[in-house]
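Here the complex is missing one protein chain, while the rest keep their positions.
Let's turn to chain A:
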Amino acid sequence: MTFTIPIDNGDSLKNAEADSQRTLYPYVTGTSIVAIKYKDGVLMASDMGGSYGSTLRYKNIERMKAIGKHSLLGASGEISDFQEILRYLDELVLNDNMWDDGNSLGPKEVHNYLTRVMYNRRNKFNPLWNTLVLGGVKNGESYLGMVSMIGVSFEDNHVATGFGNHLARPILRDEWHADLSFEDGVKLLEKCMRVLLYRDRSAINKLQIAKITEEGVTVSQPYSLKTFWEFKAFHNPTAGAEGSW
């Protein structure tokens, strides 16, 4: 997906503000994030892949990070922009902590801050090429929201980014319900991630599931899903009608 803006900003050797400052297209990208609210808080799943175009180049990228005491951020899209966002949030959380006054940033505040950042960048035609998922728990209330690279922002009981929008959300719409137990929540997420693994070419079979509750954030160790490839049709793919596949 190319995104070029033909603006003549002068000789880029002499003029520091020339086009090199604008985001044109993403380079190293992460694929879907899927997240749901459950009984004790929020569960989020992502794989650990960083694609370089069609190459599955990096296989150990953590795309979910804890923010402050109450929030968890997951990102799909350009990894370097995600790292930039983490730097912004680091500063935000630091300043919040420096107040040392008993008040702290909750997931709603972080989500809205990110919405402002993403929307303002979009208005300057220099977006942060990410879709962000923000989940958290504060004072017993669970929160789950999403912001896109153009600043579209909303909250919901279950969210997914990228291919997850198309493959995971239908499953979540059918099978999500309030007060899922931890085990059921993980099962549901794994079901979605398995479909994504089969059908999304940028997905890899190495995923993490993160949980955030009133106590805090835990990100699981990476693990892989069991897959099944022994379908009869795979043995002799061209047997039977040609073009059947």
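Quick notes on this one:
Rule of thumb we're sticking to: a contact is a pair of C-beta atoms (placed from the backbone, for glycine too) under 8 Å apart; a residue touches a chain by one contact, two chains touch by 3 or more; residues count from 1.
As a working rule, contacts and distances are computed from a predicted model.
Its record in UniProt calls the unshown chain "Proteasome subunit alpha type", which is the match among "Serine/threonine-protein phosphatase 2A 55 kDa regulatory subunit B", "AP-3 complex subunit mu-like isoform X2", "Proteasome subunit alpha type" or "alanine transaminase". For the chain missing from the display, the contacting residue among A:D47, A:D81, A:E109 or A:D200 is A:E109, taking the whole complex into account. The omitted chain makes contact with chain A at the following residues, 99, 101-106, 108-109, 111-113, 116.
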